[in-house]
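Here it is, the structure, as structure tokens.
Only one protein chain is missing from this complex, and each of the others stays in its spot.
Think of it as A and B in the order they're written, each chain with its own count starting at 1.
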């Protein structure tokens, strides 16, 4: 199927992405998720063929990273630049925000000429998603009152609940790897906890994966050592998704058992929900001593599960001894980035390129979220772009 | 009046803004101030109607913030991006400037492909404005000697003396609020000191307000507790402006008395001129102990004036019990950002949206300062932009 046809087929999707924030995949319909995937693939295809999908002559895309980031920062910048926007960082250390400004005010003050705000706020359980909603309400208020000429769209670049730009990029890479979304039906994907010599890793990736992959008829298995639970509400969402989509969802407590006959394995460390809650409280109290103690306890607890490493032995248990390995990167690689980690050196090296390809979809997923938020009829916009045939490299 | 007519009317203004820096409003003629206001309104109008007023295909706008900023940083970035420029931050911590470079050299080194330098330097009394002049002379020297292909324009983003992008945005919001500049004639505006639990706030806003609002026949009243003086020379400027413009200027020492029958009230904290001078000396000496003592003394002094809060009672004394409340934001709001502040929670909330609208003019004021600095005939440029009708959102 050629690009023209791909674009035309978007008409078949019934979506209400227009002027809606993209915060949680489970708030979006199946058609809406498909729309974002298709638009992302089309944007990638356009650019690979040196066609510029610029849709803005000027305008700002604001990034607000409340936690460190390289990949997502570059993905966001790439996406915004691809569509014609300038990226302005809201660096809370440089700004007056540290001096007690309300979220409501700041959200408006930075948005007079902005089209999007990308937010990462994944550190505090119970806070990240709430913060994004708060920003959204502030923008609604500003738009309604004539303060803002347009209501900027919010893109969740990782919250305490979901990491939709990651999980959607992962899904797009699965779609491309297996040929279609339909081909994923009945495939077994294992989202497994894995050992890491650090603690306090966010829950948003595993939650994002089980919350999204359960939408497409896959057999989703979540594996973790007893005690390393995720947010219970999101487990319920995954269960329900599986029911609706005709797939299955189960929880196990052995990586070895879980990976048996798996088509896809996603081994990644996270901190238990109850630890993250404690940590959030301690952080909010500024309780340094408490945080140190918590870290010590947790690292000791983690150390009991060093065998939760995805290694050659475990790969052998998977479908055709060759399940697709996935990771949001950077992985904790045994003998590379640490003494004992989430994945053995050999296994990582074997699947390294697929993980890079996986990561490469993220800029286009973000761009697709932006484009579908901004334009009511993405098919018309993309058709015009294709026809216009503006070169990205001009000569 | 439609946009076309608005643009044509610019011909009536006699201005010499071309290739001049915008440092102090009191250096500009009435026509020049009107030109900036009109161009700002036109640029806003164009963008609101999805017409891109891009005038550069490439080029840099440099921001040099020697003090924290969110709003002005975003305003500057928005303005530069709107006109087609890329924003490059001169971050003195990242650069070699800390290692003893002369202002003269740096000004040239960053300007080879630059069109504007926006500078905030408001901390040291006697220094900020001087620094901007120094940069300007360095750029003149570079341009004259063939080092720079164009002489970049300087935009004062806040100095020790004036804050013209703020005061001009304030004036534009008054113009829009009351319908015209003419409508401001005879209106009473009160620039009042207000209590804040911090000390050391710059003088540039109150100075900027009295220095500008006295130009248009308004009755300007400056109110502050005995001792909280501004720079004397700027008081003289305001007095003289009032005389020339047919307005009035007076100083009082009671917020309650001042706000009586006011049409507009601008309650904002600042540090007394003599304190800022002392503080500047101590900062220059790196005298930490002295700074701590000064802060303690000043906060104790401030605390005597907690009743300088703009509250419901005071609003009732104003014209129709409904004077327009103004603030450059963020305000110190009692029970919101502090226990006792510049304004009560209810009053702020009542006038919150107008303050947001006020802030929203700043990007366009900056863009107008840039455009009038760069083009000898703004009317011709804006007419061409209107005719060309290049969309900002392309589809």
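Definition applied: a contact is a pair of C-beta atoms (placed from the backbone, for glycine too) under 8 Å apart; a residue touches a chain by one contact, two chains touch by 3 or more.
What you are looking at is a predicted structure, and each value in this text was computed from that prediction instead of being measured.
If you put the hidden chain back, the residue from A:86, A:193 or A:249 that touches it is A:86.
Across A:71, A:177 or A:306, the residue that sits in touch with the chain not pictured is A:71.
Within the full complex, the residue among A:59, A:206, A:363 or A:378 touching the omitted chain is A:363. Listed for subunit A, the residues touching the missing chain in the whole complex are 47-48, 52, 54, 65, 68-71, 73-75, 77-78, 81-82, 84, 86-87, 329-330, 336-338, 353, 356-357, 359-360, 362-363, 390-395. As for the chain not pictured, it touches subunit B at residues 54-60, 84, 86, 88, 90, 94-97, 99-102, 105-106, 108-110, 112-114, 142, 145-149, 374-375, 380-381, 384-385.
In this section, only the chains that are shown with their structure count from here on.
Chain centres here are Cα means. That of subunit A falls 41 Å from that of subunit B.
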